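All protein chains but one are shown in place.
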Amino acid sequence: MAKAGKTSATAGKAPARKASDNSGAYLRMYRQMLRIRAFEDQANQLYLSAKMPGLTHMYSGQEAVAVGICEALTPEDKITSTHRGHGHCVAKGAEFREMFCELLGKAEGYCRGKGGSMHIADQSNGNLGANAIVGGSMGIATGAALSARRLGRDDVAVCFFGDGATAQGLMYEVMNMAALWKLPVIYACENNGYSEYTKTAEIAAGSLIARAEAFGIEAFSVDGQDVLAVNELAGRLVARARKGEGPFFIELETYRYHGHHVGDINRDYYRSKDEEARWKAERDPITNFARWLVAEGVAAQDELAGMAAEVKADAEAAVAHALEAPYPDVSEVDMHVFVETAA
Amino acid sequence: MAKAGKTSATAGKAPARKASDNSGAYLRMYRQMLRIRAFEDQANQLYLSAKMPGLTHMYSGQEAVAVGICEALTPEDKITSTHRGHGHCVAKGAEFREMFCELLGKAEGYCRGKGGSMHIADQSNGNLGANAIVGGSMGIATGAALSARRLGRDDVAVCFFGDGATAQGLMYEVMNMAALWKLPVIYACENNGYSEYTKTAEIAAGSLIARAEAFGIEAFSVDGQDVLAVNELAGRLVARARKGEGPFFIELETYRYHGHHVGDINRDYYRSKDEEARWKAERDPITNFARWLVAEGVAAQDELAGMAAEVKADAEAAVAHALEAPYPDVSEVDMHVFVETAA
Amino acid sequence: MREITLSKAVNEAIAEEMRRDPTIFLIGEDVAEAGTPFKVLSGLVEEFGTERVIDTPISEPGFMGVAVGAAMTGSRPIVDLMFGDFLFLVMDQLCNQAAKTHYMSGGKLKVPLVLRTNLGATRRSAAQHSQSLHALVAHIPGLKVAMPSSAYEAKGLMKTAIRDDNPVVIFEDKLMYQEKAPVPEEEYLIPFGQANVVREGRDLTMVATSSMVQVALAAAHALEGEGISVEVIDPRTIVPLDEATILNSVRKTSRAMVIDEGHQSYGITGEIASRIGEKAFYHLDAPVVRMGAMDVPVPFSPALEDLTVPTPEGVAEKARKMLRGELFDGA
Partner (left out) sequence: MREITLSKAVNEAIAEEMRRDPTIFLIGEDVAEAGTPFKVLSGLVEEFGTERVIDTPISEPGFMGVAVGAAMTGSRPIVDLMFGDFLFLVMDQLCNQAAKTHYMSGGKLKVPLVLRTNLGATRRSAAQHSQSLHALVAHIPGLKVAMPSSAYEAKGLMKTAIRDDNPVVIFEDKLMYQEKAPVPEEEYLIPFGQANVVREGRDLTMVATSSMVQVALAAAHALEGEGISVEVIDPRTIVPLDEATILNSVRKTSRAMVIDEGHQSYGITGEIASRIGEKAFYHLDAPVVRMGAMDVPVPFSPALEDLTVPTPEGVAEKARKMLRGELFDGA
């Protein structure tokens, strides 16, 4: 079955179209990657300084995946996200303020503080929510695709999940249905090499791509650190899915920079500092894309630096706002258990 | 990946070894197939004459699968079975009396009448039980294999299941673990073309064989109507599994003669009478094997007929016994909820 | 009034709602041509087509998840779960996803779906096809739970369930599918959270669900001849539960029994009995008596299975003892 060649922006290979044609999109993607990184840096600090409650999982390092894919989507297109979901949320168009408020359990949060990091959702941009059950959203994404088709809409659903989630049987059940019914859903497997403290090779037999193909689903693998390669493939598949040629499966090779969760500090026993350093030095999606943007003349170095400063300031302002923002009133505790109005 | 050639006894192709070498095994397999057919004929009649309570699913037509595989197993080897489980039970060595008693809810039944047709188990012969949850026993078989390996035994586990059960996610979860851990388990998929009232093609995308192969599992397909082909393949794979070369997956093409369950009488809307007639006329595992046994000089026609009469008489006697046998005492109703003795 | 079977009543409810609202679809195993093994959905695929009556592979967790996603995005799925026993397979999608989505999203997302399934033993279907598992879902905030006790109830409650914007689990009694009851031709809905006083009485209140309503009525009938006047209350939905109707009745009769086909221990009888004990304490002349199914897996043998569920005789006998003051077990 067709596999996308692993195009690499840093390798200096020519992109599909001339850089200047598309500079708006390129800068938007760059900015979105910066925004995710800035968001996570702030979130990490909030956690380490004990200002953020609960558990959180950083997306840093995987930015090109969320951004490359979401750039190919419209606001009407749906995504489902994971426990490591901040990146998807930002990439799909969410605002920092509502996100930080959610992470801090404040009333202004996207979910009025009830969801938190692991359940953040942004219905206005088609993000059906992070999910704290690994693999838990695979049916939801598939159902969103079925719903779109049945109701005569042309939106596409993208299901983000990790390599570890491929061990959940639910995935095979819904891929089977998606294939039988030709649903407009794209299964995007972010293979960051680990599920929690375990290497992917120890928990996944055979080939992930082949598993999807065995259900008659066209499957692709792509360098998840290369936002252009990801976006090019996603653009093609989203267009095809919209025409009823889905479903599709993509394996994206990527890496998480932090621990499994923010408290996962001593991780030598399962992955080496060297390995981490190598990924950061050689395969950082932001650094490499910046180099390419400058080389192609899409932007000057200082423009990019300015953008970074601006994004960082935005994030800091949002954090400051969120820290001061009020908690939900205690009366909200038993609100929203049920939808109150009858249909 | 290697696939067993679809050898067919009826095609006159020479068997792996000379017929006379192995006549004991051939006649045992023939007898076991007859026993299953006789058992089911009686069970069907019991049901139709309202003497048998509950729901039951006939194995008739699929005899070569259970017999070909179980002939390759020792009593210590384990099997797990399905809602269509009488055939597996007989093939693994069970007695008619205890089986009919079980089907009638009598105290002498294998499960003291508590299990019935859908839960019949025969621990003494390594049958871990039928299962009324489609796919429900896939973990059990895999766990039996793990247990054997861990405890230093060399027994192999065979998991019988239908094509419909391949839609249960559990299968992919346990195949992954079996492959990672190289467990001595054989997944035997009896593809009889239907799950309930639905054709397999409508509920299974892609290829069943490829699904197993994607987990790095060697997979084979074989004519499930040809007891010799089934037995030859099973023998090879059981031996390899015993040596630690498992797991394996086999797809066996077969057909059920009756409805999905005994009450499924009007089935024109999902499968034609013609199709049924063709399978019975051309691919009956018993008729075809009998023809081969006679042609090869393993047995004379009248010997085989004598065997059939004997088996039928056995079945009738067992039914007569079971009909008269006592029900369990009412005091048994709350017995066996828990094992009473501490370990 | 015409009489129709419970099976037909459910079929009508779904057909009427599907005609009214094109966002509704049916999904499950063998729901289309086969119309389910119980034939409850016969004819619907002919009217609504395979795009709205969707046969699935045998993937309960999968199609439950698909329904949740569809419900979050503008559809109103009705999920058909062939046997209540398969609830165990869909618990994650039902309880971790469907039930919590509205709350976790701070009210932004909703999951309007109906999960229709069944309950009830004594069909000789053994331990994995005979369970009455409504207590499990009743415990999970965010799910409504309806338990129709007749064809009439089944139709009205199904229509309400379909129009509700929340996930609703509705349990039909398998043994009742072929039972007829008067059902009006005209449209009607039965609101959730309003118990039905099926029979008025003075001496004793029986709160009974689903299959047990008829058992209670039969017992009440027998007791009537002995001068014991029984009020029978069908809560109709156990979530939301109409506490007021139950408490008012108990305050009047001063005695209560709670009868249900789920296993007795840690089942719904405990909840209802303890609410009565809490809130009608001073009115009670006797301890509240609970009768659930025995705490055993359902045995196959007919000689054993019938012992495991409450019967009219058993209920009547308990009631007699209660009124004779013979039930004060160790008290």
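Per-chain numbering from 1; labels A, B and C assigned in written order.
The definition used in the following text is that a contact is a pair of C-beta atoms (placed from the backbone, for glycine too) under 8 Å apart; a residue touches a chain by one contact, two chains touch by 3 or more.
Predicted model, so just to flag it, every value in this text is computed and none were measured.
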item: In the full complex, displayed partners of the excluded chain; value: A, B, C
item: Candidates C:Gly201, C:Pro299 or C:Pro312 - the one touching the absent chain; value: C:Pro299
item: Hidden partner chain, touching residue among B:Val174, B:Ala204 or B:Ala315; value: B:Val174
item: Touch with the omitted chain, as defined above, among C:Leu247, C:Leu307 or C:Leu323; value: C:Leu247
item: From C:Lys39, C:Arg123 or C:His139, residue that would touch the chain that is not displayed; value: C:His139
item: Listed residues B:Gly54, B:Gly136, B:Gly162 or B:Pro285, member touching the removed chain; value: B:Gly136
item: Residues of chain A in contact with the chain not shown; value: 53-55, 105-106, 111-119, 131-136, 164-165, 167-169, 195-198, 202-204, 269-270, 327-328, 330, 332-334, 337
item: In chain C, positions touching the absent partner; value: 85-89, 91-92, 94-96, 99-100, 103-104, 126-128, 135-136, 138-142, 238-239, 241, 247, 262-263, 265-275, 277-284, 286-290, 294-297, 299, 328-331
item: Residues from chain B at the interface with the omitted partner, ascending; value: 78, 80, 109-115, 119, 121, 123, 128-129, 131, 133, 136-148, 150-151, 153, 157, 169-170, 173-174, 176-177, 180, 335-339, 341-343
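In this section, only the chains that are shown with their structure count from here on.
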item: Reference chain B; chain at largest CA-centroid distance; value: A
item: Most heavily contacting chain pair (counted by C-beta pairs in contact); value: A-C
item: Computed distance of Cα centres, chain C from chain A, in Å; value: 41
item: Euclidean distance of C-alpha centroids - chain B vs chain C, Å; value: 37
item: Junction residues of chain A, two or more chains touched; value: 169-170, 173, 176, 180
item: For chain C, residues contacting two or more additional chains; value: 56-57, 59, 61-62
